[in-house]
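What you see is the complex with one protein chain gone and the rest in place.
Let's turn to subunit A:
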Amino acid sequence: MAEERLATRTQFSASAESQKPRLKKAPEFPILEKQNWLIHLHYIRKDYEACKAVIKEQLQETQGLCEYAIYVQALIFRLEGNIQESLELFQTCAILSPQCADNLKQVARSLFLLGKHKAAIEVYNEAAKLNQKDWEICHNLGVCYIYLKQFNKAQDQLHNALHLNRHDLTYIMLGKIHLLEGNLDKAIEIYKKAVEFSPENTELLTTLGLLYLQLGIYQKAFEHLGNALTYDPTNYKAILAAGSMMQTHGDFDVALTKYRVVASAVPESPPLWNNIGMCFFGKKKYVAAISCLKRANYLAPFDWKILYNLGLVHLTMQQYASAFHFLSAAINFQPKMGELYMLLAVALTNLEDTENAKRAYAEAVRLDKCNPLVNLNYAVLLYNQGEKRGALAQYQEMEKKVNLLKDSSSLEFDSEMVEMAQKLGAALQVGEALVWTKPVKDPKSKHRSTSASKAANFPQPLGSNQALGQAMSSAAAYRKPPSGAGGTSQLTKPPSLPLEPEPTVEAHPTEASAQIREK
């Protein structure tokens, strides 16, 4: 052993110098994988420049035979967005070692990124033949099928993937399928399981919270959103959603504090500024509200919810001309919402354009199915115009809706609305106050019990909390008509829902459309 060591030692010490001459004598081939480890280390550190330099060197030395170097080069190309090039290189890898499932997986992945889902599925299936038990292949097959809209196959593959190995990503995709199919309950099931499996994944928690919110299960929604915020106190989605829930409960100061975090992280988020604006509105700081909403509108000029809120705030500020513009812009983007037309009608009424206001109300009544406020406001206008019969019809319509709402939901009625309705009923002397007061009184008492949630009923239907927690909170600014004799009482309606004036459209079709464009 001693001799052996001696021998090796001399060889070793001389190795550095002796290597070159030996190379010249008999051309030794460099080991192909000599620097694979270095390439990999550079790659995982995201030091792509250094990585590419080593790859180039290695490929020159091995005359393009080093499979791993080509593989990493292709990965880097893909990260840089050169998907076609990466695909070609991965195909080269697949030729160099046809038995390797990994190469095929990458070929398929590049095909997938190029949008060639069918081709990707074929290659994945081939890879699956080489490696039966790879969750990644199953998962990606599932994703490809989602894009091909073959949801059943996608589900099968994703369940297979979960069976092989559970990953958050697979749960998310599975949940997405159910959402695409419109099956909220199943999606919630999946997300519940996912949260059980990885209870600290904030994305899962947030999504589950938002789903509950969509279903109106506020307790659970708040719980999950709160959990998400515990693990990541700067989670943008969760803060917005939780904030909008606080807003609906009138907790404006807390919501504002939470929004500060988002404001520093994502200062250009339109829903954020919309919600901040409505917080200020709730706190009756109208100028600040308008500032924030205008910023939101600047950031997202085509978002009708922001325009709706702007219209609402301007109505409250008695800036009816401005309100008209915002509302008619909102209606251009969302022509199917009765409340928008109602608000527009309110603006028009105040602008003394009764003709168009009536048209707007007519459209609102046509589109709206459940909001008694629309009919009430319409009735008040008709009454003030002396059209008692029309007012009566609307009043009865309103009663129907109120009764329906009472039976079907636990929502509270706005006290101002109830009061208004009572006065109108008295003024119309219809069906005797008793008859109709009953239905209204019921809601009233309920309302008192939870008096805090004043804005609750109306804002919620609007609230688009689900989509990134945008709350359209609204407050009602009712003006009372002098209830006395058929006075000229004017109603300013509580703006809780958006309205659009189609009346204008009908009246002067071309003009209305042009107005919109100008805005």
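Just so we're on the same page, a contact is a pair of C-beta atoms (placed from the backbone, for glycine too) under 8 Å apart; a residue touches a chain by one contact, two chains touch by 3 or more; residues count from 1.
As a working rule, contacts and distances are computed from a predicted model.
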Report summary line: Matching the hidden chain's UniProt record against "Bardet-Biedl syndrome 1 protein isoform X1", "Guanine nucleotide-binding protein G(I)/G(S)/G(T) subunit beta-3b", "Large ribosomal subunit protein bL32m" or "Integrator complex subunit 4" returns "Bardet-Biedl syndrome 1 protein isoform X1"
Query raised in the report: Out of A:R260, A:K369 or A:K400, which is the one that touches the chain we can't see?
Result: A:R260
Query raised in the report: Hey, which of A:K52, A:H224 or A:R295 is the one touching the hidden chain?
Result: A:R295
Report summary line: Of the candidates A:N82, A:Q150 or A:S198, the residue in contact with the absent chain is A:S198
Report summary line: Where A:E33, A:D156 or A:E189 are the choices, the one touching the absent chain is A:E33
Report summary line: Note that subunit A touches the absent chain at residues 1, 5, 8-9, 11-13, 15-16, 19, 26-27, 29-38, 40-41, 43-46, 50, 53-54, 62-65, 97-99, 102, 135, 165, 167-169, 198, 200-201, 232-234, 256-261, 263-265, 267, 276, 280, 287-288, 290-292, 294-295, 317-322, 324, 350-353, 508, 510-511, 514-515, 518
